[in-house]
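Please read the structure below before turning to the comments.
A protein chain is absent from this complex, but the other protein chains hold their places.
Each chain gets a letter, A, B and C, in the order it is written, and its residues are counted from 1.
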Amino acid sequence: MEFGIHTFVWNDGQSQKDIEQAMEATRAAGYAVLELPGLDPARFDLAGLVRRAEALDLKLAASAGLPPACDVTSPDPETVRRGEAFLLEAVGVARDLGCSQMSGPIFSAHRKFDTLPDRDGWQRSADVLARVAGVAKEAGVALCLELVNRYETNLINTVAQGLAYIADTGSDNIFLHLDTFHMNIEEADPVQAIRLAGRHIGYFHVGESNRGHLGSGCIDFAPVFDALLEAGYDGIVSIEAFNPPALNDHLKAVCAIWRDVIGDNAAFARHARTFMEMQHEAALRRAAAYGGA
Amino acid sequence: MEFGIHTFVWNDGQSQKDIEQAMEATRAAGYAVLELPGLDPARFDLAGLVRRAEALDLKLAASAGLPPACDVTSPDPETVRRGEAFLLEAVGVARDLGCSQMSGPIFSAHRKFDTLPDRDGWQRSADVLARVAGVAKEAGVALCLELVNRYETNLINTVAQGLAYIADTGSDNIFLHLDTFHMNIEEADPVQAIRLAGRHIGYFHVGESNRGHLGSGCIDFAPVFDALLEAGYDGIVSIEAFNPPALNDHLKAVCAIWRDVIGDNAAFARHARTFMEMQHEAALRRAAAYGGA
Amino acid sequence: MEFGIHTFVWNDGQSQKDIEQAMEATRAAGYAVLELPGLDPARFDLAGLVRRAEALDLKLAASAGLPPACDVTSPDPETVRRGEAFLLEAVGVARDLGCSQMSGPIFSAHRKFDTLPDRDGWQRSADVLARVAGVAKEAGVALCLELVNRYETNLINTVAQGLAYIADTGSDNIFLHLDTFHMNIEEADPVQAIRLAGRHIGYFHVGESNRGHLGSGCIDFAPVFDALLEAGYDGIVSIEAFNPPALNDHLKAVCAIWRDVIGDNAAFARHARTFMEMQHEAALRRAAAYGGA
Partner (left out) sequence: MEFGIHTFVWNDGQSQKDIEQAMEATRAAGYAVLELPGLDPARFDLAGLVRRAEALDLKLAASAGLPPACDVTSPDPETVRRGEAFLLEAVGVARDLGCSQMSGPIFSAHRKFDTLPDRDGWQRSADVLARVAGVAKEAGVALCLELVNRYETNLINTVAQGLAYIADTGSDNIFLHLDTFHMNIEEADPVQAIRLAGRHIGYFHVGESNRGHLGSGCIDFAPVFDALLEAGYDGIVSIEAFNPPALNDHLKAVCAIWRDVIGDNAAFARHARTFMEMQHEAALRRAAAYGGA
């Protein structure tokens, strides 16, 4: 298991310099992985980022969210076409950054929908994702569907839905990106959800119920880490949180970040790492006691 | 403490007949109170509803949410004016229905905002609410601010914010309407939040973390009921949930109801009542053991 | 899954009349099973109890605890011999009562030990239990080892130990009797313990952390009922609690019952049944959501 942190704990990643600063802060806080938001390849020197990461012995993880104009569930073919192009570009960026996966809410627009989901939109999305997953596979990049809550997509909110969707794509290169913040809203039981997801988990976000300090909210993390261990998940576990002073208004509005719940972000990052490590160690201890893992 | 249920467990309350059916179902499920959504006085025979409720020995509770065109935080004076009129009408409906409070997300539009909150919008809202609260007081109706989550308003998500807002209105007729579903997303600690709210609690919604069956989600209800007891709250505690087959598409989209998590709604209602009663009794038992209540 | 209740919720079962009263109270409280403490066959008309149970459509469950003079871990051969005779008699009683199992702390004296456990005592116990299990098997009675806490035995406190012990007996007629009160003290994780026990569970006690009202203590019962379902356990789940006014001093001292934490025992029994049923239903609901059971 490798511990990562999302760029948004540091800044909004709008420039090469932002990302480089985030890399250094990530290293200083003791993480092995930095998760990058969707980067426009025309605006970033990706090779430069890779070199910087290698110099810091840091792994990069790529994520992205589909903007409304690229909604692959849309009845408008042009919108869907834009979505497919957007995803293919994001896969290319992930590949160029040396990432083994590209994750996020990539199966529909990342937004509060005003319309109900329907079977046709689901199928349009699955068709696009199947194609993109094929291309991604050749690039060595796994697609990971971030199961965000009902207010950020209307299509897939739970693991059960996610698995049905993956089956419908017919792809073996699509996985689930689970997130404790979202599961706390959508899953009757996040722990059973993780166990149901099992070997289909491709990426994992840890976030407190209010997106604040881990352990200071409503989420019971002990059985979450037990379930990750039981699922045999040994990939990246990243803390996702938001540092409002360094984020632009558009990003804050999209993610509904109306107030600061993390305070000193460097202290927050160090705390999150220690918290995750202690939870993981506790899970290993319990697994040893019960013959698991 | 009186146990209530929201109309949306039964239907979307779009007609006199809907409400009457909801009243009967509420009675059959053993509740003392039916919470009604905002009713247009031009379309409903309010006096008829009151008679029907009296015949069933049922109390009514009024709630409402501000539509975007009535957003009292808006920089557009006309929008704010419409909001004030909307609220005054809702207060009148509450009074005519014999309700002692009118609650809901009434301090801003009930929607996912695309803009950040600001001090001016807060003040515009507080000014309107102060005036409406004055009128409401004369009508014997308390205003209760429902603290909904970040995706349903950008203005007030936590008890701490709610208390600051009430202070800014200067009114003694504005209270908090807390909801466990929303607190599970926004409050670092819902129990401390209830204790902080204390005597300012005017209405209370119980809802599971995924809006499904109580006790089958992430919320730890035991300390919630302890805290209500400690706060001396003896008002209405209503289950809020949504029965998708009987709701219109607009309502489902506003509330992000994309799937059915309650199944048989009559069975759900009976279960919720038993659950709330058992939790309340357990809280009384603990309070007796520890000298509380 | 069948719900049962221990006689000690009613009385100490020292007479035929006590047991008959307990049967009636058990029926009145809606249970399917009454768990009887060790009955001396010389003092009870077992056939009469069976007839009474049949008339009430009640199933009986047999349990027993080894007194110090019958400690099968003892280095004294005569004590061990007495223990074996005691267990064989208890198996006979279980058989005559039509019980499919005989459970309790039967692998060592049921007491606070003043000495450390050792390998020889373990082996003496395992040898006796293997022989008794063989006889019991012919009688159609499964032996169930109640894993009590450190203060009630020094030999086996956890599921991991219990499974090792069963393996050492070489018997296929020895199972585990788990108890949430004891697991709350001994198991790092009662839920993982139940899952580890799996198909070896032969009997199950539900008890709150302080032996009081279910749901008013420290135990998180939701995942306990999930784990029972996952383990495929469809046997008896009994509430064990103690009604001090109707128990003799010796029994109270053995079980460390110094105060009354249940109050009205008939109300306690009804509450426990409703609580267990609701927990079981919630577990079924979650299992349906996650493809389990």
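To be clear about the criterion, a contact is a pair of C-beta atoms (placed from the backbone, for glycine too) under 8 Å apart; a residue touches a chain by one contact, two chains touch by 3 or more.
Just so we're clear, the structure is a prediction, and the values are computed from it rather than from any experiment.
Which of A:88, A:135, A:163 or A:282 touches the hidden chain is settled by the complete complex: it is A:282. Interface note: of C:12, C:71, C:146 or C:187, the residue touching the hidden chain in the full complex is C:187. From the options B:102, B:193 or B:272, the residue with contact to the unseen chain in the full assembly is B:193. Although one chain is hidden here, its contacts on chain B can still be listed: residues 159-160, 188-189, 191-193, 195-196, 223, 226, 285-286, 289-292.
The chain not shown here touches chain C at positions 112-117, 149-152, 154, 157, 161, 184-190, 208-210, 212-213, 216-220, 249, 252-253, 256-259, 261. Listed by residue number, the positions of chain A touching the unshown chain are 213, 215-216, 222, 271, 274-275, 278-279, 281-282, 285-286.
Everything that follows uses one rule, which is that only the chains that are shown with their structure count from here on.
Counting every residue number used by either copy at the chain A-chain B contact, over half are found in both chains.
In this assembly, the C-alpha centroid of chain A lies 33 Å from the C-alpha centroid of chain B.
Within chain A, contacts with two or more other chains are made by residues 188-189.
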